[in-house]
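All protein chains but one are shown in place.
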Amino acid sequence: MVELVLDAVTKRYDDAQGTELAVDEVSVTVEDELLVLLGPSGCGKTTTLRMIAGLETVTEGRISIEGRDVTDLHPSERSLAMVFQDYGLYTTMSVRKNMAYGLKHSTDLSKAERDERVQEMAEMFGIEALLDRDVTDLSGGQKQRVALGRAMVREPDVFLLDEPLASLDAKLRSEMRTELQQLQNDLDITTVYVTHDQKEAMTMADRVAVMNDGVLRQLGPPEAVYENPVDRFVADFLGNPAMNQLPATVDRRGDEYVLRADVGDGRIAFASVPRDDFDVRDGDHVTVGVRPEHLRLDDASADFEAAVTVSEYQGNDNFVHMSVGERDLTAVVPPSVRPAAGDTVAVSVPPNHIHVFDGETGASVRTSSESRPAPESET
Amino acid sequence: MQEQDRDTRSSADGTERPHRDDRTPTDGVVGEAGGETVELSSLSKRFGDEEAVDGVSLSISEGELLVLLGPSGCGKTTTLRMIAGLESVSGGSVAIGGVDVSEHPPQDRDVAMVFQNYALYPHKTVRENIRFPLRKTDLSKAEQRERIESTAALLDIADLLDKEPAALSGGQRQRVAIGRAIGREPSVLLMDEPLSNLDAKLRVRTRSELRSLQQRLGITTVYVTHDQEEAMSIADRIAIMNDGRVEQVGTPEEVYEDPTSAFIAGFLGDPSMNLLPTSVGPSRDGDTGGTERGDELAAGLAAAVPDDAARVGVRPEDLFLVDGSGSVVGDGPANVSDVYDCDVHVVEPIGRAYELTLSTAAGPVVLRARTVPDELRGRDRVGVVYDRDSLYAFDADGGRLRRGGNGW
């Protein structure tokens, strides 16, 4: 049971050009889980991680591990381990030395105990055969395993990972992803994981913290964030292909709101939603969003028609790119639905999967998330 | 066709050369570029003792987009560079528009290339970058200007023309690189991992734009990538390379649905096909204890293919969950197998679907489901069926064993 608490942690850089707010009052508690810090480059996620590690000073706010305030402590006194994107291995040493190096300097274990720990950890990562090899002779995946082994061998309270899979190719990345998940499950260690890859975040995180411009935008289990994004940024960032978003006007029709999307050369009735679900008024300008996988092209009750521009076969899915007026829409449909480029398709939009965002602030105007409960992601 | 005839004619001294001057259209309008055929015959490349490309033969027709797909080091980039003339040919030949260009320098082949890192001229503005190749055509100044404008309009970069590459975003640089390549309307467009420097989302957006542009221009394109999703999305045909050889050529549907080898089957698809050894679980005699044969998914799959199969393959989307009432979740297949109880190892939501990793006697098996019913969430064990019509069998060398007329 290790609790890592960030309390209004802020990082400001002062330089000749003025002050830059890199991280703006981020507060989060991580406890025996894998928290993913997710966001585009420059959003402050790496700075946050480096502040936890002690590699950056904290401008304001406190960081504590297990109730112990570590804000001003040296990295080596924080009981944490970090894995870097470029592995950060000592290239002049063998794998064994790499793994034992930290132990030698941060613990008072005997040589025999250290060897035993290294051996144990090497077995865990399947690198025992590589122990006496030079680090430079290893492949990317092997290097990453060594880096992980080196970090874990010290049995840290908190484990920090900075885009650890970014330098690996796609196949290896998905293998290592599964392995890391497995490892985190087994060890149950408090982990903070930085990535810009939303698929990595979705699949690995117990909870995901989406950051943008130094601000923590949303925190929650990946599926909950995916299903109920709090604003347009989060909606757009999570999910690939990205959520379709169109400007629209609210038109009250009895118990329903009809969302009339502006498609450049006119308006179409994009979707009808129950009035109670959204905090909007007749005539409001909003952004209506729907995920590509929720659009249907084979339904009789079509809402509008669209012209197919490109149809992308994926084997287990088809990505259908369409245009409606001057707007582009993307649908993800089963492989059995195969419209060709140039075809006109009837698109239907299921009302229970509609997102509505404020026209100005971009914040979600859904009244409650109860209408579409966010499932827990545990198994 | 007409252009091809002109190009294949022999000149008086008997040498054949495609002359750019012969084929530069004079109208200055992008959109009628057209393309030439590309014919690779037993194309080979040796680096020292290493056979980087080993007898590659491919015919690419006019206006086609062919993707060379394969893992790193498979020879796809070397093949592309031989078509470009950036790499000499060790054996075989490259013909463009029916003319053997194997010995021609790059500048005489009338091919254009989009590089992975874009390779823009950093000291030139966008306008000058696009103009650079046009200077080598016989277009007049005015025609060049017109061509630059029309290319920029086509790629939506008209407002960037006076900027320098350093001031552009990755996506914008990529467009400029494409603009520079198509501006002079080459016979063949070569693309070397053009999207790999873009982030995942932009990549998906850009590739569909690229595809629709290529179709509009009708330009013969050879496209190199290691990303199977990109290949499937964009290709007319895919040539999958491994160890310097082409293993299979076909439309995305053909190579996905009818792979000729275990390598291809495992390379295509996300998540990729489950390939399980048939020598798992209780022996075929059923004499080792524990689970009966057939109760276990891997053993059940192994039993469903002929005895000479070393591996059985099933795609994650051809495995289906069974709900509490015993009915298959989602659009089930026509030919459903028995129900197998499986341990759920990991459930990964990827947004548009779920990937479940199941533990079986033969190792992890991935199942892909569009939805997971609430009643199955959080369960450690779930019922699973497979589509009997969608099993693949491979021999010990990875070769595909085909189903006969009625069964294996």
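We just call them A and B in the order they show up, numbering each chain from 1.
Following the convention adopted for this analysis, contacts are C-beta pairs under 8 Å (C-beta built on N, C-alpha and C of every residue); 3 or more make two chains touch, one makes a residue touch a chain.
We adopt the following convention: contacts and distances are computed from a predicted model.
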Missing subunit (named according to UniProt) among the choices "4Fe-4S dicluster domain-containing protein", "Multiple sugar transport system permease protein", "Pyruvate ferredoxin oxidoreductase" or "ABC transmembrane type-1 domain-containing protein": "Multiple sugar transport system permease protein"
Options B:Lys45, B:Arg180, B:Arg311 or B:Arg368, residue touching the unrepresented chain: B:Arg180
Absent-chain contact - pick from A:Pro40, A:Gly61, A:Gly88 or A:Gly325: A:Gly88
Per the touch definition above, residue among B:Val38, B:Ala52, B:Leu65 or B:Ala84 touching the missing chain: B:Ala84
Touching residues on subunit B - with respect to the absent chain: 20, 84-86, 105-107, 109, 111-113, 115-117, 119-123, 132-133, 135-137, 180, 184
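The working rule: only the chains that are shown with their structure count from here on.
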Whole-Å separation of chain centres (CA-atom averages), subunit A against subunit B: 27
Of all residues in subunit A, those that touch subunit B in their complex: 40, 169-171, 174, 178, 181-182, 196-199, 202-203, 222-223, 226, 238-242, 291-293, 309-310, 312-317, 319, 321, 332, 334, 336, 341, 375-379
Partner subunit A, residues of subunit B touching it in the complex: 71-72, 199-201, 204-205, 207-208, 211-212, 215, 226-227, 229, 232-234, 252-253, 256, 268-272, 315-317, 331, 344, 346-353, 355, 357, 364, 368, 370, 374, 377-380
